[in-house]
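Omission of a single protein chain aside, the complex is shown with its protein chains in their original locations.
Let's turn to chain A:
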Amino acid sequence: MRTRRLVAALAVVPLLLTAAACSGTETSVGKQLTGSAPFDARPVRDGGTLTVGLSQDPDALDPTTANTFVAREVFANMCEKLYDVDENLKIVPQLAAALPKLSDHGRTATIAVRQGLKFNDGTTMDAQAVRTTLVRDLTLPTSSRKSELGAVTSVEVVDDHTVRLHLSRPFAPLAAQLADRAGMIMSPAALRKYGKNFGAHPQCVGPFSFVSRTSGSQIVLKRSPYYYDKAKVKLDRLVYKIVTDANVRSANLQSGDIQVAERLATSDVGTLSADKSLKILPGGGISYQGITINTANVHGTDKKPGKVDTPLAQHPELREAFALSLDRDVINRVVFNGLYDPDCSPLPKNSPYRDPKATCPKRDLAKARRLVKKAGVETPVPVTLSLTADPVSERLGQVIQAMAKEAGFAVKVVPGEFVTTLNQARAGKFDTIQVGWSGRVDPDGDINDLVTSGGSNNYSGLHDPVIDNGVHAAATTDTAQRRALYSKVIAREHELNGIIYLYHERYFLGTAANVAGIRYYSDGIPRFATAGFAK
């Protein structure tokens, strides 16, 4: 046992030395790439095929049932939505003509639909098509959009280009939800033809239309002749190639086999940014990663909370001590080359709903030790940290282990396969777990359901009236009011420490130097409508 500890300690020494070496300064690569993504406006030539390396195989390409992030990347270029976000994460109309008009104290939302639009199968996109899509999202038994559109009770067609949504309660995140998969309008003709198998033949409005899919290998799209803004689209074809290993994705980019690689490993970003034949675009920042502590999840997230028999669950001061033992900046530098955004909030750093005055508590080892002593438990305090078995997560676990040890915690890192680990989290079979959230544009999507009583993703089992009341922030449309309400929720979260937020991930899109016109925003989804090969 002693030998094992020694080996673990020795393994972490180089990591901490690295951290110490770059302590206080941003790494050079980090400094260059932490800004927002530049839009390369060089003119592009007409034609060509752009091959994009995706990190995963998307699930069904059906907006009603799809759940993977990579599916959103493919949808972004063939299934436009009623609304979209711009580079500042502001909601802007896409297939809708304007933002929703609210009336009846926020219980009805009227949406004007753009005129003269056609789906990629040549049929007309109108208010009836919007209704067909939204009704499908609300009624298909396997729909993953139901909870997102939970406040919508019915959809009424006012005229050919206007729909009215009736809501059970005022619901501020509505436009944000319609700026994601719930707002992707599907061709009613294709839905009639393919039904549940729509995902194998998706037809929407978009710059590119679906051609074919070879499961696990590639998805091919071609320039749509029916797109309303087709003059801006230059590429003939867009090919998504599934390359799951980040090193292999980088190698493919370097060899020229693919021209765009999404989500590069932070360990590769330095080397690739030095390569003159490549460009790196930074995006993302709305997702977060943290450590969830099981405080009351005994039988699963869908069951009543109860008493968890671990020191961290029983002693709030130990959770605070654990949080104070961690240095987010060091974690960022050691594990991610300083390329991520250390943070203690679930909201992205550019969110207008963040309290600008709120700061993160710094590492305070003395206070952490005092709190451990105050708890009166035997030291070192045993903590089991479950995480996904991959080199980066395991490295993160080692750093956490080394830091927490100094405050009196003995962290046992347990790597596991992703689905199994998540299963344990839902079932309450864990002490602490390193897990994250892909993030949403509206704060409701980052808070509600993740920390509120009975939320399906509330792995910690938090059940606190202050946090639960914060959900009401979704009922008001006033930004300042919502900001104040969410600030209270996050402050309370810091007191309870059910989740210790660590950082927001950034995504790095590698492209060949001669590729221009890609729009890559904070949501981490590359848009290729205006992309092409530079003239």
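Details
Here is the rule we go by: a contact is a pair of C-beta atoms (placed from the backbone, for glycine too) under 8 Å apart; a residue touches a chain by one contact, two chains touch by 3 or more; residues count from 1.
To be clear about the criterion, contacts and distances are computed from a predicted model.
Going by its UniProt record, the hidden chain of the complex is named "Peptide ABC transporter" among "Lactose transport system permease protein LacF", "DNA polymerase IV", "Nitrite reductase NAD(P)H small subunit" or "Peptide ABC transporter". In the complete complex, the hidden chain is touched by one of A:49, A:103, A:153 or A:456, namely A:456. Summary of contacts with the chain left out: across A:203, A:252 or A:337, the touching residue is A:252. Only one of A:148, A:268, A:442 or A:505 touches the absent chain when the whole complex is considered: A:148. Seen from chain A, the chain kept out of the figure touches residues 57-62, 65-68, 141-144, 146-148, 196-197, 199-200, 213-218, 241-245, 247-248, 251-252, 254-257, 302, 417-420, 422-424, 426, 437-438, 449, 456-457.
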